[in-house]
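Mind having a look at this structure? Questions to follow.
Missing here: one protein chain of the complex. Every other protein chain is in place.
And now, chain A:
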Amino acid sequence: MSSSTGSTTGGTPAAATPSTSAGAGTSGSPGRLAEETAQGRTTIAASVVQKIAGIAAREISGVYSMGGGLSRTFGALRERIPGGGTGASNIAGVQVEVGEKQAAIDLDIVVEYGASIVDLARAVRRNVITAVERMTGLEVIEVNIAVNDIHLPEEDGPEAPPVPATPAPSRVE
C-alpha cells in the first residue's frame, strides 16, 4: 500500500475494500480534471475510470475474471440499482477513488492456473495505469491488486469429463 505503484495481496482483501467503497460508486464521487479555466470545467465520472480500469485489466491474458466475494455480490446488486451503471460486468472487482488530478484503483482478480501471479500482476498494473492515464488524463497513483482466487482449467469444461467413462480399476484387490 505504501509503495507508489500499489501492492499485490493474496487472499481476502476484506481489510482493504471498505475504505475505498465510498468512492467506488458510479454517482458518488465525480472526478474533476484540473482544467478549471475560464473556458469551463471538465468532470469525469468515477464509473468512467472504473470501466476503463476493468477493461484494461481483462485485456491481460491470464486474468480469468474479476471480482470475488464481496465485490461480486455488490456488482450484482449494483446492476439492479437504477443508474448504477449498465456495464456492471466491466466494473466488477474494480474500486476507484477519483480526485481532481489523480486516481487510485483497487482490483480484485481471479487468475488462471499456470500464470505467474507476480508477472501477471505487474502486467495488469502497467496496462491499467497506461489505459487510465491515456484515456482520462488522470494520474494513477496506485493500483492495488488482490488475487482472490485461482481458476483451474478443469472447472470450466463440460460437466461430464471429470468422471471417466470407464471407472478406474480398484487399487485394492
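As a convention for this text, contacts are C-beta pairs under 8 Å (C-beta built on N, C-alpha and C of every residue); 3 or more make two chains touch, one makes a residue touch a chain; residues count from 1.
Convention: contacts and distances are computed from a predicted model.
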item	value
Protein name as given in UniProt for the chain not displayed, "Asp23/Gls24 family envelope stress response protein", "Lipoprotein", "Branched-chain amino acid ABC transporter permease" or "Cytochrome oxidase maturation protein, cbb3-type"	"Asp23/Gls24 family envelope stress response protein"
Listed residues A:Val48, A:Val63, A:Ala103 or A:Ala146, member touching the removed chain	A:Val48
On chain A, residues whose C-beta touches the chain left out of the figure	27, 30, 33, 37-45, 47-48, 51-52, 55, 83, 85-87, 90, 134-137
